[in-house]
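Let me begin by handing over the structure; questions about it come next.
The complex appears here minus one protein chain, its other protein chains still in place.
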Amino acid sequence: MIQSVAFIGLGAMGYRMAAHLPQHFDTVYVWNRNFEKAQQHATEFGTLAIELQNAVQADIIFSCLPTSQQVDEILAQVQLKSGSIWVDCTSGVPESARAQSEQLLQQGVRFLDAPVSGQTIGAENATLTFMVGGNTEAFAQALPIMQTMGKIIKHVGESGTGFAVKAVNNMMMAVHLCAAAEGFTTLKAHGVHLQEALDCINASSGKSGVTETVLPQRVFNRSFPLTFALPLLAKDTGIAVDLVREARISAPVIGLTQNLIQVANDLAEPNSDFSTAIKMYESWSKITLE
Amino acid sequence: MIQSVAFIGLGAMGYRMAAHLPQHFDTVYVWNRNFEKAQQHATEFGTLAIELQNAVQADIIFSCLPTSQQVDEILAQVQLKSGSIWVDCTSGVPESARAQSEQLLQQGVRFLDAPVSGQTIGAENATLTFMVGGNTEAFAQALPIMQTMGKIIKHVGESGTGFAVKAVNNMMMAVHLCAAAEGFTTLKAHGVHLQEALDCINASSGKSGVTETVLPQRVFNRSFPLTFALPLLAKDTGIAVDLVREARISAPVIGLTQNLIQVANDLAEPNSDFSTAIKMYESWSKITLE
Amino acid sequence: MIQSVAFIGLGAMGYRMAAHLPQHFDTVYVWNRNFEKAQQHATEFGTLAIELQNAVQADIIFSCLPTSQQVDEILAQVQLKSGSIWVDCTSGVPESARAQSEQLLQQGVRFLDAPVSGQTIGAENATLTFMVGGNTEAFAQALPIMQTMGKIIKHVGESGTGFAVKAVNNMMMAVHLCAAAEGFTTLKAHGVHLQEALDCINASSGKSGVTETVLPQRVFNRSFPLTFALPLLAKDTGIAVDLVREARISAPVIGLTQNLIQVANDLAEPNSDFSTAIKMYESWSKITLE
Partner (left out) sequence: MIQSVAFIGLGAMGYRMAAHLPQHFDTVYVWNRNFEKAQQHATEFGTLAIELQNAVQADIIFSCLPTSQQVDEILAQVQLKSGSIWVDCTSGVPESARAQSEQLLQQGVRFLDAPVSGQTIGAENATLTFMVGGNTEAFAQALPIMQTMGKIIKHVGESGTGFAVKAVNNMMMAVHLCAAAEGFTTLKAHGVHLQEALDCINASSGKSGVTETVLPQRVFNRSFPLTFALPLLAKDTGIAVDLVREARISAPVIGLTQNLIQVANDLAEPNSDFSTAIKMYESWSKITLE
């Protein structure tokens, strides 16, 4: 029986995710490197802001950090309670998940790699998607808590596979982004009305998440709001290429896209949204997608 | 005032498209190279199966043929009525549209390139998408007839742009297909449960028309039903690359995808559905996506 | 028996090529759009600078112009003598060669597409390579004159194949250039001494014309002398991709390289040597190859 839940890392996603927990559980610990944010969360949502070492004594610990490295740093500092479950919602590295899983198992703790998608709006509305790798029994035990924050929650395989699915998802999005940039600059060069063309494609076989939301909401209106930073997409496409290499798969389109996102990231201004990768193509063709 | 409409080419799409016309117009001529099919259409839907030269005397003539070449062959045989409008629903070549448009204008006839998407089910339910290039006034005149067969009908620019949008749509679908093949073989190599991964991705940023319909309905169930032939996709990706070349756009992902679809087509059995391009990747990795 | 030879187009190559002819033939006509250059040639080498219409009355006419378009413009202005042979040393378009060949044949004139390689130094020393397409008999007749300017002179096939070989040669060079840029920026990022690495590679299986001459003579010394303009390389790689498309060959590396050279050309300053394509890679990696 779960008595206590902790949430480590209260960034844009974690802050909103942890907000749902007090409605379902009596004891919810929160911790954040900048501790004021944890205190603010406690005030706002009735969670308990406590020291890291105490927070991780919960039955189930969630973490949501920028990269697997920060998770490693946290894990190196703490002593965990045998029997607990660590659910890492970071968009992490599959290999790290396998190492972390083995390391925690020696302390009697099970580790699930459970990255999420759905952005801050999904975190706010508890409609996130969880793609979860790791022990099946631990997944079953953690499922009710994940259900308070998400809608589609899938066990996709053994340790590391959750991170793998997330990395491949983001890689596929990156491919679709490049395809859209190339396709729409070509159309505009031929005098096509972009909005009308987009309406047609979104009702046809060529549609994607990118054509349905990224182009109309971020690119055509030239807003490029920073919600998912380009360097993080570059990191994720790198993880995807490492998965390809490790499995000795031939994936030329993925390989090329990783290189293109790398170039876009090398050339981008700091704090650029992933959608600014489009601007690399615009600088090549001198065509603006608006 | 439109008195008569004609439909030239009663293939899988045209047969169903023309079926809606008699509900809205008194005089609907149909013609097909294999004329028995035209006679069958007349019996079934109350259209008039007449000789090509007479059919094209309608106020508005629709055509739906395999490639622009067949349209050229028809146009070479007939004498048109000044003031009429020719609406070509073929997935044709933009350059041909421009040539055909100029040629027909000399006979006082306006030409619209108006390819459709939505497959046979969309043709049957009159929910097709029309992407239309050509004269704006002619578009306005032809719009009511297109509305009897489609739902989203957009004027995307001058002559040839309708075909351009269709080619780019299909090219983007081809890119998404390659991305899905590469991503999912990689995931399976890492022991990921494919159906669960697909459920996650279809609720995330990496989704596309391919992940939403092609993978579950054609690939994972190993049905690969022939509804859109791989050689036609190869043709369309070739048209898209020609558009890129003509506009001197840099489009590396599109260029690579055209080459990959070409290889898939070179290696495929005759009468293969476009979705069998996945099998090329499967033969490389010895991994089956099921 | 050849009585007279003409040379049309006295650019950096043509001026030096035509200089060898008076040693072997009594009557050598020269013509150039900027006619002063023709007069200067006459003074310097004993050729005869005459009007275009008279020059092309020679038994064998050579031309060496920027692109096939200039050749077309010249051909449109002149009336040729039946029985003469036109040898075009332009790096031209195969399709143009076939059209020009047919057009001249109607005047009883045979056309050879005979592009050259070897740069200005080869033109000066009469050590050029001629790759020649067209009628075999015409080739045999023109061979002695080509031998006064070149060393390796090969009949590579029918009309257009000379241009095809030149375009593919330049495309292969472009691929090698990209490979060198990518390989050497990677090595420098790993702290490798570039000159020593180049010495090793030039004695190993990875060597190419680019590693043997372009890197040491143009890049590592940062001279980038303008001898072959980047827009011309972009044009040639485009011709190569058109050959690939026409033959329905799958050539992913060629396709990608054409796109990269296009980007490099879009971003380059005017009057850039082809070797400045390297600078595109340098701007991406912030690594300078010196």
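As written, the chain order gives the labels A, B and C, with residue 1 at the start of each chain.
Keep in mind that, in the parts below, contacts are C-beta pairs under 8 Å (C-beta built on N, C-alpha and C of every residue); 3 or more make two chains touch, one makes a residue touch a chain.
Everything quoted here is computed from the prediction, not taken from an experiment.
The omitted chain makes contact with just one of the residues C:A58, C:I254, C:A268 or C:L289: C:I254. Checked against the full complex, the one of C:A12, C:I121, C:A140 or C:A189 touching the unshown chain is C:A189. If you put the hidden chain back, the residue from C:I2, C:A126 or C:A197 that touches it is C:A197. By the touch rule set out above, subunit A reaches the unshown chain at residues 238, 241-242, 245, 248-252, 255-256, 258-260, 262-263, 266. Not every partner is drawn; the one left out touches subunit C at residues 94, 117-118, 129-131, 151-152, 154-158, 160-161, 164-165, 168-173, 175-176, 178-180, 182-187, 189-193, 196-197, 199-201, 203-211, 240, 243-244, 246-254, 256-257, 260, 281, 284-285, 287. Taking the complete complex into account, residues 252, 256, 262-263, 266-267, 283-286 of subunit B touch the chain not shown.
Methods note: only the chains that are shown with their structure count from here on.
Taking the mean of each chain's C-alpha atoms, the chain whose centre lies closest to the overall C-alpha mean is B.
Residue numbering shows that subunit B and subunit C use the same positions for more than half of their mutual interface. With rounding to the nearest 5, the Cα superposition of subunit A on subunit B corresponds to a rotation angle of 180 degrees.
Subunit A and subunit C have centres, each the mean of its CA atoms, that are 52 Å apart.
Averaging C-alpha coordinates per chain places the centre of subunit A 36 Å away from that of subunit B.
Multi-chain contact residues of subunit A (touching two or more other chains): 252, 256, 284-285.
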